[in-house]
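What you see is the complex with one protein chain gone and the rest in place.
This part shows chain A:
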Amino acid sequence: MLEQLLIFTRGGLILWTCKELGNALKGSPIDALIRSCLLEERSGDSAFNYDAAGASYTLKWTFHNELGLIFVAIYQRILHLLYVDDLLSMVKREFSELYHPKRTYYEDFDDIFRQLQKEAEARAEEMKKSKPQAKPVESLTKKEGQIANKKKGVLLAGKEKVSSKDDASEGNHTNGHKLENGNSNGRELGTKTTHADVKKSVPESGAFDVSKLRKLRSKASKKMDTFSKAPKVEQNKKTTKKNRVWDDSPSESKLDFTDPMAEKGTEAVVVVDQGESMMDREEIVSSDSEIDEDEEESGKPDNKKRGWFSSMFQSIAGKTVLEKSDLEPALKALKDRLMTKNVAEEIAEKLCESVAASLEGKKLGSFTRISSTVQAAMEEALLRILTPKRSVDILREVHAAKEQGKPYVVVFVGVNGVGKSTNLAKVAYWLLQHNISVMMAACDTFRSGAVEQLRTHACRLQIPIFEKGYEKDPAVVAKEAIQEASRNHSDVVLVDTAGRMQDNEPLMRALSKLINLNGPDLVLFVGEALVGNDAVDQLSKFNQKLADLSTSSSPMLIDGILLTKFDTIDDKVGAALSMVYISGAPVMFVGCGQSYTDLKKLNVKSIVKTLLK
C-alpha cells in the first residue's frame, strides 16, 4: 500500500497530505529526497530509495514546473506498486486545476484523491489480469519491427540473387524461404497462420523491394501458397541446409537470428514471451514515444526554416508552455558545449535531463529565447552543484582536532601519476605557513623511489617524515605514523599512498584496509584535470570499493577532491564538474603549477562561466 502522498511547493510548504494514509513515516524521507536527490540535480532519476531504522521506502515524484509544485509518493520498497506513476500523474492533473497560489488548504481534494487512488488500483489490477489482452498491442509493435527486419532480409536476399543470377531458380527458392521465415515469426507473435495471412504478407513485404524483383517474388509466393502446413517442418529442415550453403554471406547471421524462433513456434514459447511483456510494455511504449519525439525533432528544422518572423513573433508574444520537444535542440547544443569543455558525457546527459525536468511545463517569458532560458537554468544548476555542501575550511578542522589532542589525518588517494606526492608537499607547505606542525607518512611502499621523493620534499620543507622502507603493509605504516605524530604532538599527518587503478581489486582492498584501520579525518581524492570520461569511472569505483570492502557499517568515503594540473587545461575545466557531480564531494584544492605556492581554492563562479562560455 501507499504510505503517504504529499503535495508541496518548491518553497517548502506542504499543501496537501493524505490523512487516511496518515501512517507515521520513520525518519524524514522527504527531506532526504530533496537534499540528496532533487537539489543535487538528480531529478532525472525515476525513483529514490530511503533507508532509516526499521524502514525502507521508495519515493517517486513528479513536478509541475509552471505552478512550482512537487508531488511525492512514498511506499514500502518491498511492494512494487505499479500504479504509482500513473496515480502521480493523475493527481498532478487534478490538483493543478484546483491550485491557487493564495490557498493553503485543500480539503476538497480528499475525495478526488480517494477516487483517483481507486481508479489507479483498479487499473493496475486490470493490467495484471489482462496479460493476454495486452498481447495484441505488444505484438503489433513487435510486428512493426519485424516488418522492418523483413525488409532488410528481403533486400539482402535480393542482392544475393543479383550476384547469383545464373542460378535463378535456386534464388527463387531461397527468397521464398526468407519470406516464410518472416511470416512464421509473425505467427509466433500471436497472429494465427493461415494461408490467407501468408498471402497477405507476401505482397506486403514485396512492396518494400525493388520492382524488378517483384515478379520473382510473386512466383515464389505462388510456390509457397502451394505448400500446406504439414510439409512446413520439412521446409525448415531445408532452410538449414540452404544456410549451410551460404555460410560466409553477411546476411546469414541476421537471418539465422530469426530462424530458431521460427522453429520454436510452440505455445510454451509464446507464453513465456508474454509473461515478460507486462514489465516491458511501458518500456516499449516509452521507446515508441521517443521515436515520435525524434520525428518531431526532425520535423522541427522545417519549422525553423519556415521563417524567422514566426519565431520572432513567438518570442515577443511569449510562448504558452515549454514542452520537451521545444527544449531538446537547445539542450543538445548545451550538452555538446559542455562536452567540448571536457565534461564526461554521462554527466552532461544527466544534467541536461535534470534541467529539462525543471523547465518542462514552465511558461516562457516574453522577449526571451528558449536557448537563453535553458542556459540560465543550467547556470543555476552548475552553481548549485559546485557550491560545496560541506565545509572546505580545513584549518578550522585542524584546530578543532588540535583541541581534542589528536592529530588531523589526511589520506591522499588516486590513480597513478596524477601528482599525489607533489600536491601533498604543496598542502604541507600551505599548512606550515599557517603555523601548523605537519608530518608526512610515506605509505607508498610499492613504487621504487616514492619514499625518496617524499623525503626530498620533507628535507626542503624541514618537516619530519615517517618512513619504513618498502614492502611493508601501508596500513601498518600509517598507523605507526599516527602514533608517532600524537607522541611528538604534530597537528597534521599527511599520508601518501601508492597510486592504483580503480579496477585493481587487491590494491583497492589494501587501500580500504588502510582507511578503515586508521580512520582518517579526511580522504582526499587526487585527480587530474586532464581526465575526461574516465573521471566518472575513477571516482565512482573508488567510492564503491571503499564502501564495499569496508567491514564497518558506516564506511569512510571520499570527502574531498584535489584537482591537479589545472594550469594545463586552459578552458577545458569539465573534470571539476564531473568529479564533483559523481562524488558529491567538494573540490578542496586546485594544483596549478610546479612550485610549492601553486595551490589554490576553486573559484566556482569562474568555473561556471568558463563551462558555459
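Here are some notes:
What we mean here is this: a residue touches a chain if its C-beta (ideal position, glycine included) is under 8 Å from a C-beta of that chain, and two chains touch if they have at least 3 such contacts; residues count from 1.
Just so we're on the same page, contacts and distances are computed from a predicted model.
In the listed set "Bardet-Biedl syndrome 2 protein homolog", "DNA replication complex GINS protein SLD5", "Signal recognition particle receptor subunit beta" or "Small ribosomal subunit protein mS26", the entry agreeing with the UniProt name of the missing subunit chain is "Signal recognition particle receptor subunit beta".
Residue A:388 is the one among A:388, A:464, A:532 or A:555 that touches the chain missing from this view. Considering the whole complex, the residue from A:77, A:399 or A:541 that touches the absent chain is A:399. Within chain A, the residues in touch with the undisplayed chain are 6, 8-17, 30-31, 34-35, 38-40, 68, 70, 104-105, 383-385, 387-391, 393, 395-396, 398-400, 430, 433-434, 599-603.
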